[in-house]
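With one protein chain removed, the remaining protein chains of the complex are shown where they sit.
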Amino acid sequence: MSKLDLGRRRVLKTGAIAGAGLAMPTIFTAQSAAAYTNEPTGSSVVLGFNVPQTGPYADEGLDELRAYELAVEHLNGEGDGGMMNTFSSKALKGNGILGKKVEYVTGDTQTKSDAARASAKSMIEKDGAVMITGGSSSGVAVAVQALCQDAGVIFMAGLTHANDTTGKDKRANGFRHFFNSYMSGAALAPVLANQYGTDRNAYYLTADYNWGYTTEEAISSATEAMGWNTVQKVLTPLAATDFSSYIAPVLNSDADVLVLVHYGGNMVNSLTNAVQFGLRDRVVNGKNFEIVVPLYSELMARGAGKNIAGIFGSQNWDWKFQDEGSKAFVQSFGTKYGFPPSQAAHTCYVQTLLYADAVERAGTFNPCGVVEALEGFEFDGMGNGPTLYRAEDHQCFKDVVVVKGKENPENEFDLVEQVEITPVEQVTYAPDHPQFAGGSLGACNPGA
Amino acid sequence: MGILEVKGVNKRFGGLQALGDVNLSVKENTVHAIIGPNGAGKSTLLNCLVGKLIPDTGSVTFDGQSVLGRKPHEINQMGISRVFQTPEIFADLTVLENVLIPCFARRDGAFRMHAIEQVRHEAELVEQAETMLADVNMLGKRDFHAGSLSRGDKRRLEMAMCLVQQPRLLLLDEPTAGMARADTNNTIDLLKEIKAKRDITMAIIEHDMHVVFSLADRITVLAQGTPLVEDTPEKIKGHPKVREAYLGEHQ
Amino acid sequence: MFGLSKADTRLFLIVIGLTLFAPFILNPFPEGSELAQFNAGYPDLMQRFLIFGIFAIGFNILFGLTGYLSFGHAAFLGVGSYAGVWMFKLLGMNVLPAILLSMLVAGLFSVLVGYISLRRSGIYFSILTLAFAQMSFSLAYSVLTPITGGETGLQLSANDPRIFGQSITDAGTIPVPSLFGLEMRDSFQLDVGAWLFTFNAGYYLCAVFMVLAFYLSIRIFRSPFGMMLRAVKSNQQRMTYTGLNPKPYTLAAFVISGMYAGLAGGLMVAMDPLAGAERMFWTASGEVVLMAILGGVGTLIGPVLGAGFIKYMENIVSKINDNILHQWFSFLPDGLEDVVVAIIYPFIGKGWHLTLGIMFMLVVIFLPGGLVEGGQRIGGWIGRRFGKGGSSAEAAAKPDAKSSPAE
Partner (left out) sequence: MDAFILQILNGLDKGSAYALIALGLTLIFGTLGVVNFAHGALFMLGAFCAVVLSRILSIAHVTVDPTRTDFLGNPLKVSTPYVHEWFGPEAGQTLIEWSVPLAILFSIPIMVAVGFAMERGLIKYFYKRPHADQILVTFGLAIVLQEVIKYFFGANPIPTPAPDALVGSFDFGALLGFDPGTIIYPYWRLIYFMFAAAVIAAVFAFLQFTTFGMVVRAGMADRETVGLLGINIDRRFTIMFAIAACVAGMAGVMYTPINSPNYHMGMDFLVLSFVVVVVGGMGSLPGAVFAGFLLGVLESFASMPAITTVIPGINQVIIYLVAIVILLTRPRGLMGRKGVMEE
């Protein structure tokens, strides 16, 4: 296992002061000393990887962490370089960022907004992190994004799918590469209409929190536009583990499609329960009953086992993509860890490279410079085809892939097959789209 | 007119008549014992006096005021203190604190939010409590944990806690139950001493004839929930009905 | 001094000293040294120590004195936080009104919950409080999203009215909480040789509240009211037959501790203006129970130590990753290094829960009185070993050694 020398930064950072300081304590306010928060003064720069390490999303968090470690390796010129070789921007040279060696600190979000903020704060206040990234839920992403805005560091969101992250809760210092609820809806609806027909009655079971609300709205409005009818929307508690009492009423409705707006453990359980109740074998109104899961999580889908076979959903990325970027990333990730990466790992890896690249191009770690470099940035070679970081809301626009659970998986990582790639034009929306209204980016905040 | 008047009290538990038409009058400044075989309704009667139970019919007045419908702590504030069969004390507190609490209760009533004042600054009450402890020969143990005391000391402490309130009526619920003869005698002496030192009315519920006859001025015999006779100890001793209902069975 | 006994005054002065100099005490290791990982002297964690200390002190007034084990105390903290953020949104960014309203709202909520829950005792009481807290959490996370922000938490936005302040600063950012212009995040740093100490305005505001809260708690412990509360715990039957009504005493204790929780919630949002629903989840209520028990139930300083211990684990141990381990043990030969790291690895970083669980068990098995007992034992051992004079330095570093038990 390769090692990264983490301790040196602090030695170098304070080494110069130490000599003078011994004789006479120097007192200064942090605000006036630096041009922006945590300006790296030594030969290294610290990034903060804030992922869930305990709680239900711990495995997803660990996969994100693996991707971050890989990205740091590549940035520092170790390993095979991964996507740096396929990335359309060639600013990165494998000598760290702006010549400074990349070091990192890790923290545990516990998938709680409070804990995530505490962890991010310690990275900023104690470890001098100049960028925070990670997370695997929208609640955490929004909370940490707001914190980074206040503190004056950049936030590169990890896995977050709710519209709010780049909608009503968007912030100038925050960026999201992952796709969102609206895109899932826009990508899925035509495919569903194509597969299942336009005369369908959909029943929604929705996780009773923000992500659930925005995703339900996105899917229902997109499918209704295709002619589907929404029979019922039922909110299910986050803490629910047994969904039988929510599935049973579906049997008594005239719905012929069940949309499970659930993620993670909720998704595993609700899907398993739905299949137990024989919904897949049902015929309603002369049509086969179908189940849809708008957002796939491969790690969790593994928990649902065979139940996911044939079920439609959307994904940000899948390791079986055959473009050069994806192949390079899967190769170096697989070589290092022995199994293919998840979409969470992918988005985190890409976000890290994008940040590093933006810093190189801006020539500074100053958040305002980075924001400027990322806004409107167009790139390719990162696994999703040509992609735009839109200036208006800091959301990446790229093709969205519609997948379905594989009928006969070859191994435990072979979960889904690609059904269709919805081109970026179809999933693009106006920045002031009603599903995203109500927020403003504000100005970039360099802190200090 | 006694300080405690019980008139026509009835109490049923389901089909069981626990108390049937109980009349009782406890004269001020006397020791009044209530005796009777097991199940005679002694405890039920006591619980009716202190507010734990409410009689179905009848009246209980203390010093001319009805106690019925009042909560135990209100009845205590009227001037009735109670000693339990097994000493009920604050086992986690020190001996001094045990006696201080009734001092506060007497001065401040059932509730007062004195969260900022300090206990040790209440010199007057502390002195009062210490005097009381000295009175029952426990001043030397003032800082002991009450829970660590011997059973006899616990009984003394409980008495001290009751007496420091200067109650007008002290109810004693089998104060010597389960005690060895020596302890029983000590308790009798303690009660005699207490009685000698102050004007106080006592109502004792007791099983032990020895205790009753050493202390009581008047005795009421309860049988099957009804008072059988009420008289002086001397007369009770020879009363045929009593022998039949109580003493006969007791041999 | 301060109307306290000599021992209490000494304890109080030690607590003042520790909070005042915490930025030094918590940063014992020079910047850049291998052990700097264990430094806890950065503003966020120091604030958390104090805030959760306040929370635990308040909880201890209820649990430690009356014995009523509330399993839903986090609800008051959460409600207080929401009230605080709403003050920021509606009125302005001054922290004082927010903190005061937090206490008030938490107090009112605890009157309601306490009035109902205190009709029962023992585990029935615990479950009633748990039920109220869980309902608060569930509703705040879902149905009440318009008021609470739901999953993402209630946060400030540029569109808030802020009648007595600006909605948005001239620089285009959302204003930050401040005390009459002194921003809570303002810090100044002191470089002394290799050491770097951070003094944060928000921390010292918390410190003021914490010292006041601790002082009030000493006063309550030593007051007739405190004695009555211990009487409630000891023997309610005797209490009623002594002419005292336990109900208002317990309710008062419940509300006081609810307001402490509200104060903690208010300070939390004053330091970081976002209120998440998770802080009302049952695990958060359980955490404060654990803090109190771990530190020493019914002791003055115990809950603060318990709070500090758990927060330290959560924030410091969880951040140690395998790279850091490798670096620590890099002096060992390669093979041995890997073995050592492999042994320690499960207990740090993502395994911090495991360490926490083990620590809970060890403390409760070997130190029935909690950390305070541990401190007393160490203090006693040192006292025996080195005689009386030698213990003062150690005692200053270990405040628990000096703590006096409740009685």
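Note that the chains take the letters A, B and C in the order they are written out, and that residue 1 is the start of every chain.
Note that in this section contacts are C-beta pairs under 8 Å (C-beta built on N, C-alpha and C of every residue); 3 or more make two chains touch, one makes a residue touch a chain.
The model shown is predicted, which means the values in this text are computed figures rather than measured ones.
Seen in the complete assembly, the chain not on display touches A, C. Contact with the chain that does not appear here is found for just one residue of C:Val15, C:Leu62 or C:Leu128, C:Leu128.
In the complete complex, the residue from C:Ile25, C:Leu104, C:Leu139 or C:Val340 that touches the missing chain is C:Leu139. Considering A:Gly99, A:Gly197, A:Gly227 or A:Gly278, the position touching the chain not shown turns out to be A:Gly278 (whole complex).
The chain not displayed touches chain C at residues 63, 67, 69, 116, 119-124, 126-128, 130-132, 134-135, 138-139, 142-144, 282, 286, 289-290, 292-294, 297, 346, 351, 353-354, 356-361, 363-365, 368. By the touch definition given at the top, chain A reaches the unshown chain through residues 54-59, 208, 232, 234-237, 239, 241-242, 244-246, 248-249, 251-252, 265, 268-269, 272-273, 276-278, 282, 299-300, 302-307, 319-320, 330-331, 334-335, 340, 411, 413.
The rule is simple: only the chains that are shown with their structure count from here on.
Comparing the chain pairs B-C and A-C, the larger number of C-beta pairs in contact belongs to A-C. Distances from each chain's CA mean to the overall CA mean are smallest for chain C. Centroid to centroid, with C-alpha atoms defining each point, chain A and chain B lie 74 Å apart.
Averaged Cα coordinates give chain B a centre that lies 47 Å from the centre of chain C. Work out the mean CA point of chain A and of chain C, and you get 33 Å between them. Residues of chain C found to touch two or more other chains are absent. Counting only residues that touch two or more partner chains, chain B has none. Residues 30-34, 36, 39, 42-45, 48, 138, 141-143, 145, 150-153, 155-159, 168, 171-174, 176, 185-194, 196, 198, 272, 274, 276, 278-279, 314-315, 318-319, 321-324, 326-327, 330, 338, 349-350, 352-353 of chain C are the ones touching chain A in the complex. Across the complex, chain B meets chain C through its residues 50, 71-74, 76-77, 81-82, 84, 88-94, 97, 100-102, 104-106, 108-122, 161, 165. Looking at the complex, you find that chain C touches chain B at residues 3-5, 219-220, 222-228, 230-231, 233-235, 237-245, 248-249, 252, 256, 407.
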